[in-house]
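The complex appears here minus one protein chain, its other protein chains still in place.
Let's look at chain A:
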């Protein structure tokens, strides 16, 4: 699995020396990662390592105190969250964050708000093809969906924004193995067919590393290892910490 990346080209997303704080607690201490156009990159690490914080920092909520986040040639470090979203970074965040008192359909409409629903009809059919379950439940309120259905909706909503960069925070969380397979297959398909760039956090390290072109390992707010998915899968430290005996 390789991707045609022009090494001279600027990466689509470049995070440099980012430090993020919650009050006086430092959650990220100098993180450097980058994601090239057309790649699937994953981020793995133990609970509390700062993975979700990095995802949210990219979206400016919270903002990085030091360092920089550059997306598509623009410094977005201090940009308000909604303007970052309008540059087509879509996130399916930790906890899914479905609007509980909106229907499934309205949640998807919220995802397509950037284009004022211009491509809504066309795109919603794709999402329903990807997750037929959502089609059945389209007029049900988001808050009454099962956990797995909410996860599908959260990913679907993010895709509705026609993102240049899709951030997925634990897309497999709470899903049955068969659905996880489906979702990973969908990510691979969107990447190969439509060139979608994806940066994902996963506890399911084995599946994530197999899917990804490259990956980073995060420990205590720092990136400690990086490489291709294949390299990390073969790395004994990674195997010991994240693949064997640990969570799968």
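Just so we're on the same page, contacts are C-beta pairs under 8 Å (C-beta built on N, C-alpha and C of every residue); 3 or more make two chains touch, one makes a residue touch a chain; residues count from 1.
Definition applied: contacts and distances are computed from a predicted model.
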item	value
Choices "Ligase-associated DNA damage response exonuclease", "Diguanylate cyclase/phosphodiesterase with PAS/PAC sensor(S)", "Branched-chain amino acid ABC transporter permease LivH" or "Lactate utilization protein B/C" - which one is the UniProt name of the chain not shown	"Branched-chain amino acid ABC transporter permease LivH"
Among A:17, A:113, A:132 or A:195, the residue in touch with the chain that has been omitted	A:113
Contact residue for the chain not shown (choose from A:28, A:69, A:85 or A:209)	A:85
Contact with the hidden chain (one of A:17, A:100, A:132 or A:195)	A:100
Where the missing chain touches chain A, by residue	59, 61, 80-82, 85-86, 90-91, 93, 95, 97-102, 106, 109-111, 113-114, 116-117, 143-144, 157, 161
